[in-house]
Structures are given as C-alpha cells and as structure tokens.
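Missing here: one protein chain of the complex. Every other protein chain is in place.
Chain lettering (A and B) follows the sequence in which the chains are written, and residue indices restart at 1 in each chain.
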Amino acid sequence: MKAQKPRAPWKAWFLAFSLLLAAVGLVASDCKAPAANRIVLWHAYRGAEEEAIAQLGARYQAETGTAVEVLAVPFLAYASKLSSAIARDQGPDVFIDAHERLSSYREEGLLARAEAAFPKYDIDRYDSIASTVARDEDGAAWGVPFALKGVALIVNTELMPELPASVEQLVKARNDGVFPLAYESESAYVHAPWLHAFGGAMLGPNDAYGFTGESARRSVAFARGLVSSGVVPNGADGALVKQLFESRKAAAIIAGPGVVSELPPHFPYQVVPLPPLRAAPSRPDPFLTVELLLLTPRTASRPEVSAFARWLASDEAAKLRVRAQVVANNQPWHDDTVVPVAMRAFHEAALRSRPMSTRAAMRATWEPVEQAIRGVMRAAAADDAAIDAILAESRRRFESARPRAVSASPTRGLVALGLGLLLTAIALYRRAKPRFWSGVRASAGAYAYVVYATIAVFVLVVLPLVAGAVMSFFAGPRHQMTYAGLGNYVDILTARGGPLFGYGSFYRTLLVTVAWTIANVALHVTIGLGLALLLSRPLLRAKGVYRTLLIVPWAVPSYVTALAYKGMFHQQFGAVNAILRKVGAEPVAWFSHFSTAFAANVATNVWLGFPFMMVVILGALTNVPKDVLEAADIDGATPWQRFSRITFPLLLPQLVPAVVLGAVWTFNMFNVVFLVSGGEPDNQTDILVSEAYRWAFTRHAQYGYAAAYAVLIFGILWLTSRLSRRWQAEST
Amino acid sequence: MTPSTRREVPCCEVRDLSKAFDQTTVLSNVSLSMKSGSFTVLVGASGCGKSTLLRTVAGLEPPTSGSIWMGGRDVTALSPKDRDIAMVFQSYALYPHLSVRENLAFGLRLRRTPEAEIVARVSEASAMLGLDALLDRLPRQLSGGQRQRVAMGRAIVRRPHMFLFDEPLSNLDAALRAEVRVEIRRLHDRMGGTTLYVTHDQVEAMTLADTLCLLRGGAVEQMGAPLALFDRPVSRFVAEFLGSPKINWLDGQVKHSSSGLHIAIGGKALKVPDRYGQLAEQPVLVGLRPHHLTTASDDVPQFATMNVTFCEALGFETYVHGTLSGMGDRTVVVRVEPSHRVTRGDTLPIGIRPEHTLLFDPRSERALDAPT
Partner (left out) sequence: MSVRANVKALVVHTLLGAAVIYALYPVLWVVTIAFSRDGLGTDGFVFPWPRDPSFMNFAIATGISTGKGALFLRQFVNSLAVASATALMSVAVAAPAAYALARLPFVGKRTGLRALMLTQMFPTVASAVPLYFLLSQLHLLDRRAGLVIAYSASALPFAIFQLKAAFEAIPVELEEAAMVDGATRFGALVRVVLPAARPALAVTALFAFMSAWNEFVLAATLMSREEAFTLPVVLQRFVGEHAAAWGPFAAGSLLVSIPVMAVFYIAQKQLLSGLTAGSVKG
C-alpha cells in the first residue's frame, strides 16, 4: 500500500480558516449604501428592451442629476418579489408590468395614483387602448402607458416569397421538410386568435368561462387539423418554434418581437399581422397586453418620480425605445426614420389585437383551456361530440377551481385554538414532574450545543411554515383573505364535489405522489448504492475521474437539465424518440399517456438525484471498517453475503436519514413535474405539491387553498413516519 | 512536585461510590484508598463494573452517589481534564487523524506546554517504548502491539498524578504481554505516579499489584495485598477467582472430639488449622488449593485415594484431575511432581497439608475466619 506522508494539519486548518475569513469578509462587506434620493425602477425585460431601459435610466440621470437605479428582475420571481417588497416598503418607486395585473395590484394597495405622470392632457399621446386600460372607470390614472405586446406572423421571405393573403393560403404553401407554419399549438395565448376568429372569447362577461360552445369547438378542430395534416409541428414550445424558424424548417411562425430581435443578421424575414381566416367569420386577432409604468405608494410625495415616469413614457424617450419594443406612444410611429420595419408591423398587429381581460379569472383560464387543446390534439377521433366532451370537462375544471364564497365565523376556530392551547398546557404541566425539571437542569450543558441550531431552525424554518399553515384557514386572494375555517380542507378532501378519484382529486394525486416517491427513492438508492460500491473498489483505476463525471447531474443547475430532458422526450424532435427510430422502434408520444409521462418524470428526477445519494453512500462507506470485511472474507462469505450481511447493515445507520429525507424531499419535489411533464396528460402526473403550486400561482392565486394542501401533505408524511416508527418498534 | 514528595500524600480515594445506568445499578458503595505511588489492580469477572469504576475515577461518568478525592480535594464534580490523570483505554482510542508524534504530543499541546519540552518528553517516551521509527505514521499504519505502546506513550508523556489503565494488554500475545507487564511495573516505579489498573488476567493482577481489589457485581469483595487475598480469601468467590488451576472443594462437617476440633470428610478426619479457633459443629465447605494436595509420602500421610481421570503435564509440574473415593463426586485437581508418571485409570494416594485448609460456610459462602 502507499506509504502515507505525515500530514501537516496546520496547512488544512490554515486553508479552511482563510476560506472562512474570505467568506465572512465578503458577506460582511455588502454593497455600498445606495444614493439617498434615487429613483428605483424594476422591470423584467430582456435583451434589447433591457438595454433600452438601462440607457434611458442612465440618460435621465445624466441630464437631470437624479440618481436612477434600474433593476432587471427574473420574470419567474417578478410578481412575488413585487408584492412582497412593495408591501414591506422595500420595493421600487416605478415598475413595469402588464395591464392584466393592474386591478389586482390596485386591490392589494400596491399602487399610487399616476395622475402627475399621466395627466389628462397626455391621453391622446398614447394609443387609445393603452390610455383606456391605464385609467379606471372614473378616468383616474393608475399607470402610464408604456408598450404594447402581442404576436404577429413572421414570414421567411425566402421560403415564402409571397406574403399570404389568408391563413388558408399560408397553410397550402408546402415545401419539402418545411412546416408552412409553426406556433405554440398548445398554448392558450397563441391559440386565442383562432378562438377570436370563430367568434369566441376566453372569458365572457361576469367571469364566465368562454372556451365552450361552437366557437371553441371550431377553433380547436381547426388547430387539430393544422397539426394532424402536418402543417404545424406537434406540441412545440416557444423555444422550438424559434428554433424551427431560425433553422429554416418553418416558413412562418406566430411569435412576438422577442424572436425577431434575436434573429441572426441578414435573415430574410418580414412581419405582418395575422392574415384573415377565410373559414371563420371574424379576424384572428391575437391578445394584446399593454405594459404600464406603475408607481408605488411611497412615491406619492415624490414629484421627481412622477417626472421620471412621465419622461420615460414621453415621445422623446419612446423614440429610443421604439427599436426594441412596440411603444404605446402614437407620435414615433409617424416618424419613418426611427421606426424599424419589423416594429411597425408588430405595431399594426397590436392595433388589431384584443386587450386581455384584467380580471383575475383570466389567468385561471389558461390551465383548463390548454388542457382542452391538448386533449383534442391527442384524441384518437375528434368528431364534434368528442370535442364537446373535452370542452365540457375543461369547463368543469375551471368552475371547480373558482374561488368559493367560503366564510366561517372565526369564533369556533378561536375556541378550538384556546382549547388546544389549554390541553397542551395541561399535558405539559402533567409531564413536568419534579424529575422533569431536574432533568432539564441537568441538560443545560447539552442545550448549549443545540441552542444556535434550534434558534435558527425555529425562526427561519418553523415560523414561516407556521405562518404559511395559518393561511390554510383563510380563503380568497392574498390581499383580502377571509376566514374560512376548515372550508379549504373540506373542499380538498371532498374533491370539490367531483368524483373522489377523478383527475386532479386529492386522493388520486396522493396515489400518484406515493408511486412517484417510491419509484424515485428506490432507483436513487439502488443506483447510488451500486455506483458507490463499484467506486469503492480498492483497485479501481481512474476513480477520481469517474466520481467527478458521475456528479455532473448534480452540479449542473437542474432548471436547465430538466428542460433538456423535456426536449429529449419531445415526440417529434426529441433525442429519445430519435434513438427509438434508429433502433427501429416506434416513437412514443411521451406526454400523451400517464405511464410514459410518469416514466419521463421519474427518469429525469432519478438522473438529477442519484449523484447525491452516491456521494452520501461513498461517505458512509468510509466508516465500514476494513477488518470486519476481511474477517467476513476469511469466514468464506461470498461478495453478496459480504454486502448483505456486513456492508449494508453497517451502512444503514447513515443511509437511513438520507433515505428518509430523500423520500420526504421527493414527495415534495415539484419542479421536475412542473418542468418536464407539466402535469400532462391532464394533470394526471401532477403530485400533491405541484397541485398546491397550481392553486397558489395559476388558479386565482388561492394561497389559502395551497396552504391547506401543504398542511395535508405534512399530515400525511407525519402520519406515515409515526406509523412506520410504530411498525418498526413492533417488529423489533 | 517531585515524585518523592508525592509519595507522602494519600493520592486518591473513592468514597462510597455508587453508579447506576438508568435503573441498573452497576457499582454499589465502592470505597477505595490508594496511597501515593501505589499500584492498585482492579480485578473481577467480565461485566462486574471495573471499567465503570475506572471511568468514574477518570471523571468520564458522573457517579450516582459518593465522592472521589484526589490529593485531599473532592474532585467529584471536576471534569477529566482538571483531574491530572492519564488513561490508557481498553480500545486504545488513538486519534486517527494525527501521527504517532502528534498523538503523543496532544495532551501536552492542550496544556500549552512549551514546544521544547514537548519535543523532549515525546522523544523520551518514544525511546522508552521503542516508538522512534514510528513517530510519523498514522495509527492505521501500526500493528496492534504498536498501537498499544502509543497509547501507553500518550499517558507517559503527560506525567500525571495518576495513571488509569483499562486492560491495556488484552490484545497482545502472551510473550509480549509478559514483557510489557514487566515494562509497566518498571515504568510505574520510575515515574512514581499512582496507578489504577484494570485487568481480568490474574497473573497480571498478582504480579503488578501492591493492592489488589476484587470486584463482584459492582461491590468490593475483598481488597488487600495480592498474597493476602490468595491465602486468606474472605469468600468462596475470592478463593475461586484467584489461583490457577482453581481451588478444590470438598464437603465436610465440623466435629468436636476428644482430640479437639476436626473436619469429617467421607469418614476421614482433617485437622482444623489453629487460626479458626473455636467452631460450632456444622457442615462446611473445605477449600484446598491444588498445590496443597500432594502425593502421600513420609511427611504427608495418605488422606484419600484418587481415581485419576485426566492428567496435565506442563513440564515443570503436573496437574492430576480425578475424584477422591468416598468423598463425593467433585473433581479435584492435585499438583504432583513432574517425575510422577500418572495416567488415566490409575489410583493415587493423596495427602493434605492441613495448615492451608480454607473453611467456608456452605450457605453464606463466607470464610469462617472472615471478619464479620
């Protein structure tokens, strides 16, 4: 064996210590204090738009001397960050957001009136729709019109030299290996033009679900026709659409300005509004989103903020923005020298678009509508009756997700709380025999060891969880929650009146979650253990390289790899099906069936999780004494006996916490489900937490409902652990 | 303090010590007194509480009641580091991440001993124990015996008031064990510390101890000079525990007769040694060590006839196993000169040296001459 050179322990300590110092120093030396009277602007723009805003901020600062701080926030965190920060008076002075969210921001009290930034006499400077949505029924301004967002048709002028006069014409222009049209066929947002063309609306008056009846049926039948005839690629997402267009595999796409700004230079394209759909009575108008500059309450007494907002939305500034976005101002569009051609086309398209409803219910339509679209796309046969059944189901889902007017008298809850506290106190008092207190005193030394961990976990982990749990007794959107007693729980446990084992019901989802957990943990442990055992063979060469390569799945951020997996499982373009085709097997529509979609999720999560288990087991293996193994060898144990009788039992103490925690984490692992299958088909692969997240973030932002799910999940895990402990105690 | 002054003060006292883990009592009312510079050995059967007593003295286990005094101070509440002791563990407990050198220096570093002194003491100890070639190795690169010596060295460099050893030799082969045993005693005499030493090897116990303390079920059964325990055991347990081969037992009856007191065994009469004084007529358990029985000769008249069942010839002496005819079916072992050639089935005339006879009450199993 290798002779070990004596170690110089001080070296390691010195290294660790200097690392510690560096880390502490860096953490302590936080950013310099911000300028006192600065104006803070938040937005979630990317690319050219982000640059334009940054330049405008810098320019304003240079011209007026007012410090301007522009922060680009990741879109995924934008909404929650805004509402948390503004509520704590830590947020921006001005922020940019879509008009759909204006009313809920107002209700939450996160906005100040924008009269000074958007005076009455400015109304005509902006597009009239934009001016309208920025003001309330009484004409008071709550935001400043800023930009318009919508989709248009982007045509590759080489593949399609003649601009199509109608959708029918567009569809007929078939080239070999080229899709005449590509769009996110399963997105409700991009599907909306078809619905509008056939005379429908996503959301009717009084928040009525609009994706039903004749118009919806015809729109989905039409979309299904596009896909099934091979005109439009199946199940493409935004990235794939862009991809197809850039690689000249799609002659035209329906997309927003973002795609255009990222096209390589000299790419032959032209942007036009969506051409008419001859088969339909109306124009296929896409949705329009108006982006507004919104002022937060703390700016009410700061005229300089209003001045800044007004300037940002001014024609002068708009001339600089117009290269990057469709500004809401009228004037720049008259000036041909500043407006890029593509933007003008998007502007034209925007003027023909239909502003999205500002109702909170609007956002809750996406999920059922998209389910309906996917359902129809995947149905074996799509006659009217079949489509109607799917639409009816989606409507039922929408209705059942609608917030209900649950309100309960808090008295009973308070009485229960009081009683509970009293009983706990009595129980504690009873346990608190003199021996208990002397025990506590004797434990003082040990408490000194656990005090920091206890405080940290209690304050930063337990308190937020308890606060979250309390929300489960309330219903409604976050800013106006009403006490609902056990209403949320009753709702969930009765599957909101639907069939108890129907899709999306608590019980069915629970079964899926259990299967999900078992499958994942079993595979994590098996693979992790197997690899760890292989890697701990003393004579193995290139151990270090293997180990490092095998932790790659853990090292690469899971967000991107999960999406890579989603791409790999794509029916038409995914690598998995490509491999299947290579070996002569039938490609699989992975996300159309529960079993395959579930398998795809599990494959992803196993891939993400096995390195962790492997490292934990490798660490634990170092504690298995060699001499015991040698003794077993001498006793004539086979390798399997050696493993099962010695190694495994000795590993177990360290393996158990990792496995138990792994199981709990897997039970609550929502992002893989979200990113890979997205719950497809029909929420069947959703697990309990992903269901909870849907309630919190897509279905009318019903946090109380999500919290009730969380408490139920907690209850299930707690019960399981209790039962398993009892079972364990009985078996030994 | 120099070793010579230490010798005067009583070094360590254990007073009325009891220890219970949860509900099970492991030590009950143990009292010990160790003079400065003395070598006390704790013996007893496995599980009788030797390690627990040692660990309590070290301060690793808090006693349930009772107190421990060192150098005239009550140290019961002190932590081990404040007791000025060194301990060699049953399992050695070498620091796996430190080289032999650093293992030796560890305690000195903790006490902020000057570096020069550390170097001096480590090299002294390593020379004493023959560890010089191993100083830069890690514990896992040592043999069992080498580890044992490092563990000893770690205690020696500290020069503490008191050494505690917990079966330090149980891992060594017989030859090495005998060698190290002598070494330990020599070291003890040279270092002058007080030593408390746990073993269940009675050779170790007898050869090392100034004072031998026999524990039984968590209580002190007998304490004193090793030979005192061997010759005058207070109970059947002590008599049986010490001595190899074990003491022989015969059932007898105290009888008064005209010639005085005698013990009747299977119709034969055995003289009661004088030290027993007056005894009532009663049944007794007669203990006879193998070397107190012998082949009958002119000096020692025949007492019984032995039917030989088994014979152990060790070269320098021979042990003969068998039963005494007419005296029950207890197996008896007799030491005979190696020149005697005895085989199974032989009969052997046996004589007794009556002055060594030990008498015990068969019910209480206490020695009849034991102080009550």
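Throughout what follows, a contact is a pair of C-beta atoms (placed from the backbone, for glycine too) under 8 Å apart; a residue touches a chain by one contact, two chains touch by 3 or more.
Everything numeric in this text was worked out from a predicted model, so none of it was measured.
Asker: Determine which one of A:I123, A:A408, A:I551 or A:A637 touches the chain that has been left out.
Answerer: Result: among the candidates, A:I551 touches the missing chain.
Asker: Who touches the missing chain here, B:W69, B:Y95, B:Y276 or B:Y319?
Answerer: Selected residue, touching the omitted chain: B:Y95.
Asker: Which listed residue (A:L292, A:M568 or A:A597) would be found touching the missing chain in the intact complex?
Answerer: Considering all chains, including the one not shown, the answer is A:M568.
Asker: Which residue among A:I96, A:V167, A:A484 or A:L618 touches the omitted chain?
Answerer: Residue touching the absent chain, from the options given: A:L618.
Asker: Among A:H266, A:H334 or A:K582, single out the residue that touches the unshown chain.
Answerer: A:K582
Asker: Out of A:A140, A:A279 or A:L460, which is the one that touches the chain we can't see?
Answerer: Missing-chain contact among the listed residues: A:L460.
Asker: Under the stated touch rule, tell me which residues of chain B contact the chain that is not displayed.
Answerer: 55, 58-60, 79-81, 85-87, 89-98, 106-107, 110-111, 138-142, 144, 147, 154, 158, 164, 171
Definition applied: only the chains that are shown with their structure count from here on.
Asker: Mind checking the centre-to-centre distance between chain A and chain B? Centres are C-alpha means, answer in whole Å.
Answerer: 74
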